[in-house]
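With one protein chain removed, the remaining protein chains of the complex are shown where they sit.
So that you can tell them apart, the chains are marked A, B, C, D, E, F, G, H, I, J and K in the order they are listed, and the count of residues begins at 1 in each.
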Amino acid sequence: MKILILHGPNLNLLGTREPEVYGRRTLDDINQLLSEIAVSKGLELRILQSNHEGALIDAIHAARQWADGIVINPGAFTHYSFALRDAVAAVELPTIEVHLSNVAAREEFRHKSVITAVCLGQISGFGWRSYPLALQALLDHLADD
Amino acid sequence: MKILILHGPNLNLLGTREPEVYGRRTLDDINQLLSEIAVSKGLELRILQSNHEGALIDAIHAARQWADGIVINPGAFTHYSFALRDAVAAVELPTIEVHLSNVAAREEFRHKSVITAVCLGQISGFGWRSYPLALQALLDHLADD
Amino acid sequence: MKILILHGPNLNLLGTREPEVYGRRTLDDINQLLSEIAVSKGLELRILQSNHEGALIDAIHAARQWADGIVINPGAFTHYSFALRDAVAAVELPTIEVHLSNVAAREEFRHKSVITAVCLGQISGFGWRSYPLALQALLDHLADD
Amino acid sequence: MKILILHGPNLNLLGTREPEVYGRRTLDDINQLLSEIAVSKGLELRILQSNHEGALIDAIHAARQWADGIVINPGAFTHYSFALRDAVAAVELPTIEVHLSNVAAREEFRHKSVITAVCLGQISGFGWRSYPLALQALLDHLADD
Amino acid sequence: MKILILHGPNLNLLGTREPEVYGRRTLDDINQLLSEIAVSKGLELRILQSNHEGALIDAIHAARQWADGIVINPGAFTHYSFALRDAVAAVELPTIEVHLSNVAAREEFRHKSVITAVCLGQISGFGWRSYPLALQALLDHLADD
Amino acid sequence: MKILILHGPNLNLLGTREPEVYGRRTLDDINQLLSEIAVSKGLELRILQSNHEGALIDAIHAARQWADGIVINPGAFTHYSFALRDAVAAVELPTIEVHLSNVAAREEFRHKSVITAVCLGQISGFGWRSYPLALQALLDHLADD
Amino acid sequence: MKILILHGPNLNLLGTREPEVYGRRTLDDINQLLSEIAVSKGLELRILQSNHEGALIDAIHAARQWADGIVINPGAFTHYSFALRDAVAAVELPTIEVHLSNVAAREEFRHKSVITAVCLGQISGFGWRSYPLALQALLDHLADD
Amino acid sequence: MKILILHGPNLNLLGTREPEVYGRRTLDDINQLLSEIAVSKGLELRILQSNHEGALIDAIHAARQWADGIVINPGAFTHYSFALRDAVAAVELPTIEVHLSNVAAREEFRHKSVITAVCLGQISGFGWRSYPLALQALLDHLADD
Amino acid sequence: MKILILHGPNLNLLGTREPEVYGRRTLDDINQLLSEIAVSKGLELRILQSNHEGALIDAIHAARQWADGIVINPGAFTHYSFALRDAVAAVELPTIEVHLSNVAAREEFRHKSVITAVCLGQISGFGWRSYPLALQALLDHLADD
Amino acid sequence: MKILILHGPNLNLLGTREPEVYGRRTLDDINQLLSEIAVSKGLELRILQSNHEGALIDAIHAARQWADGIVINPGAFTHYSFALRDAVAAVELPTIEVHLSNVAAREEFRHKSVITAVCLGQISGFGWRSYPLALQALLDHLADD
Amino acid sequence: MKILILHGPNLNLLGTREPEVYGRRTLDDINQLLSEIAVSKGLELRILQSNHEGALIDAIHAARQWADGIVINPGAFTHYSFALRDAVAAVELPTIEVHLSNVAAREEFRHKSVITAVCLGQISGFGWRSYPLALQALLDHLADD
Partner (left out) sequence: MKILILHGPNLNLLGTREPEVYGRRTLDDINQLLSEIAVSKGLELRILQSNHEGALIDAIHAARQWADGIVINPGAFTHYSFALRDAVAAVELPTIEVHLSNVAAREEFRHKSVITAVCLGQISGFGWRSYPLALQALLDHLADD
């Protein structure tokens, strides 16, 4: 199975940015962890981080050609990027939205996601662990089809 | 480790109620599955379903005496039971909110949870699989402390 | 035909509570009247009043086993009990919402019902007469199927 | 007893307009039915359908001279015609608002009635049967005075 | 004089729950204190704590038969239980709403009480001392009648 | 000078409709009074009352050919008839909005006028006297040009 | 092909009313232009302007008997006439909403149309040219069926 | 008869402040005009302008001892001074609110008056002429009692 | 102990202003009562009533030099005077907000206090008795420190 | 004449993305069609599709140097890209907003365009035909200047 | 050049009031600093602090006679004093609004200024340094005219 992992804006700063909110693991740590899981489960992962909305959309579009599903942490795009939402809806791949922090416990503007409604589901609040949980959820879903 | 599993109102009808939304597994199926996982991992689970807000609060209070964490699907109480929220906040046990359906893709009133902000995190949209994912997330969290 | 009549919170005080709003007939008077109608029409009625949201939900669930339809005056639960709403939606029995008073002419918070949308219809404003009208509406509906 | 039956805008299309929402009976069918009930109960009915707000208001005003009560389905005027509301309030005849469909289960804009507050009560959701129920409710009310 | 003291949901955890917000006295401490005041003033107190909305409503209804007034801390029901509000309004006993914390200085959702409008008055923010103040206010009011 | 006096919906019931709000003078009384003022001041008045929004618009349009100004009591159209607003704006005659009652002291929906912004000014709350005041204001304005 | 052209309230004043907003062509100019197009394309047009909401609704109803589609400029009814909306929805003819001005660039209340959602599409902002564009759009659509 | 004329904040700048909105007459001009009217009608006027909310309130309180009515232009206090509103309500003298400009045609915040509801009525939009109209309205009202 | 008692705008009219809302005791009566309590408890009170927001702020500032706490009835300033709020917050003296009436049962605009959040607590609804209760609450609080 | 055609995010998926909403023609089909029209009318077209907001803004800026007008389908940027709006406003070229679908009939968030107000006009709901209509509208407008 | 420096309510407490928000410099320190800058640049400054809205308005009015510009920190009046806004607008002197704290990072109610729109610009968040920056901005502006 082939999975696209997308990290949205500012996630490249993980581990250094507000560690009391986002934890001390870097994005490389997380990607390394996900790669190890992929190896152990025979998955193919492609991973992209970008601060550019358009680059994330392009990657989602490209995934139609090769991927079975998407795990996406849209970062702050969560709250306003209807373009990203439309991209997720358009490719019709099972997609899971993840967040490191418990967004419902933070600023008011983070309580609203414009993206969840077109995803399979959402996992938030478990720090770096949100990613392997999302990967698991996606695999289970795909296995079931 | 000891975990309280709470199922809120109307979840006793699972499998028969709007199966296109909630799936065809019954609550007994899910509880059976969780019990098997518990056995395999050496966990102690206590499981309660109730349509009574007060009964759920009582169970959360009681959990202070015996449990290490809580997995709760608050059902429709998600959207208005500030009493349930206060109960979760008061006992200070790590708590995970789960939903079978992707609530963000349903009626407007289901988009707001008054409970998430006092939980560790939220998992929604994976049908019955939301439960084992939540159990996993809770175990990982507890293992980490 | 078998009908469940549900009276929500505070309706046990009918006849004594704000009679200028709710009229002077007691709940017993109304139940007696409904029973007489039931006898005359060969219906079986089961009647429950409760101030406990959970008890009303339990009764609605149980009705799946025996009833052909429901007449419910949700009292103040009308305005916030999404759990009650989900119960009505889940059992898929034709249900009619009744109110003694004309709720649209009272406080702002009474103008919104979270329950009507999952019912067959609503009858409000006719005092105790709202009940026999609802019973008639339900019988007509059932006769038509 | 003398009753004015008012049908608001677009109700002349009943039976052909969105029959899955409004049913397959025509307005003539309903008027015929109401006339038969009137004969059987010794009532005098006058019936008017109009797509003109002013014509409905004129008819309500005229009813002060001859009618004992009004049954009105304001159609879409329900949601914005404060002029119709003022007419109902001004003539001080007992008035019942009826709707064929369960307006609370349809578009958001249909959830608000500017007219109910000045009526005796409201009956909605029972298709053509809403009318005879309203007639019954009005007769009971008038008999009681 | 006879007074009903009602403690709403989660108040049984007083002293252990978020003591920086609610103080370190337990509910037993407070009840003991109120009982001593009652003895010194020749009052009869009946005290109930419940996490069940319905149980609080039942107790308010029962108070019609024996009590001269009510002191109620509705806990989180303050913010949404219109059923509790209707109960207070229905029994027409002078009722005082108390809060331990200064609710206006906390989360937005705690700023709105659906209950105050049907009470005699409100006392909030004085920790456990809110209760004896409320008792005093109620006695003064009753003495005045 | 030539003035159009327009009375909106339900104003034909003046004197009989809610006299505690609108006073006991009939519309004929008011029109008679205005006619007497007109004679004494050498004015030509044309007066129209209609419950039909379109008839009022037609009259405003026609006024472009003969009138120097308009006094209008839009009745309930005040609150929603953007068509009436556009008519007033289009003819570019000085127009004064009058109300018998103090609309700001009544129901919330009466607090908003969609028409005032395109008028010269507004006079409200003086019962039948609002009309001669408006006439005076209009004459002063026209005399000044 | 047969097309109904409807002009709503105040459009009879075109050319004289606020020409900086609506342009200097009169409604007759526009109708003449449309008639010429009709001749050249072998269409039958019927054209109605009315300031009466009911007259527009009546015309829409009548069109069921003879027309293949509708071009409507609802004028200010755009913003509140749910009755007009229901008429358009009921007759199930392809309907195009046109506006001379760019309503999104004008007063806030003009930004909302209650009618567009039941039309095929909307064309606005091109002055008198909005009409021939709409006619073209309607013909293309009908040709395609 | 004795009348208090109150001018609120910034009205001392009349004639120099934004003359295209407020006109070119100074406050002295207006006061002179009102004094002449007073002489001709045998009235006693007392006139106060203040930029201090408290001074206006004090003057309203004092008026209870000597005045028969009040004409007040509250200036910008119109939009937020609930203290001024309470003062007007408390003294129970007939009070008329005047504005020079047509406030409904200006910035959004000027559309709301917190004061009108406790006045007899409102006159706005006639420039300096709003004052003599208000004086006339007040005299008529007092003559009537 | 030394306490500042502050009475806000219009409270000087107590006893004469809307006695059905505020009671028949004058402000002098209340001040006399508070002075007697002060004597009996060995307190020093300074009492100020003002209709001037600035005067109340000045008095709060001055209290930093001499007072141990403040009891304030902000009158209508409750609802908008953020300046008063900042003054209370700035001096960091324990402050209690009192109201004679049950503000939650009155007009919508009275439901919001901008001041409570920076006070110790609030007491409202007990008429003149709100003051001695507040004094008691303040003394208890100060005794505890 | 020279025209810039801009296609916003996700429009590259046309024909494959939700064809029941957007139709089955690909973007290449549409561009081909527009090119043919251009040839027949002697126009120069430049066409750009991008999922990158910045690339669209850059292209609009560049158009100042060569284009006479713009046809833009902003896709989901319609609803939030104030940067795109400012770009359109800044270059002061006549610009027409087009949409394939009838956005007013879809999700709530699609009802608001932040861009229309700075365009010449809007055309929406005619599928791929919206483009040639917009091109026609732009040519007519330019021919007129 | 002559500049009026205005300090609004509670700024007299600077240095003692919430120093973590407003800094430890007193208002005298700031005024001393501004005076030194004035001497060095040959400016005449007049400085006023007041807790009275009316006194600030009076000072702004007086400035028309002598000042070339105004620097104002409106304190909490920022958020509601439309009277102050009107004063600034009326005198037509270039005015700069300053704030010590970054108001956008504090309570919700501080995010809205009713005054900025009639000023030249705003400087906020630099503690006492906001003042010399504003003075510089004002001088640059005046030098430019």
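Some points to look at:
To be clear about the criterion, contacts are C-beta pairs under 8 Å (C-beta built on N, C-alpha and C of every residue); 3 or more make two chains touch, one makes a residue touch a chain.
Treat the numbers as computed from the prediction; the structure is a model and nothing was measured.
The undisplayed chain touches these shown chains across the complete complex, A, J, K. From the set A:L33, A:A62, A:A76 or A:L142, the residue in touch with the chain omitted from the display is A:A76, counting the whole complex.
Within the entire complex, the positions of chain J that touch the omitted partner chain are 52-55, 57-58, 61, 80-83, 85-87, 89-91, 114. For chain K, the list of residues touching the undisplayed chain reads 96, 102, 104-105, 113, 116-126, 129-130, 133, 136-137, 140-141. Touching residues on chain A toward the chain that is not drawn are 8-10, 12-13, 16-18, 50-55, 75-77, 79-80, 109.
Assume only the chains that are shown with their structure count from here on.
The chains that touch both chain A and chain J are none; no such chain exists. Between the Cα centres of chain A and chain E there is a gap of 47 Å.
Centres computed as Cα averages put chain E at a distance of 62 Å from chain G. The set of chain F residues touching two or more other chains comprises 52-55, 80. Touching chain pairs in this entry, ordered by label, are A-B, A-J, B-C, B-E, C-D, C-E, D-F, D-G, E-I, F-G, F-H, G-J, H-I, H-K, I-K.
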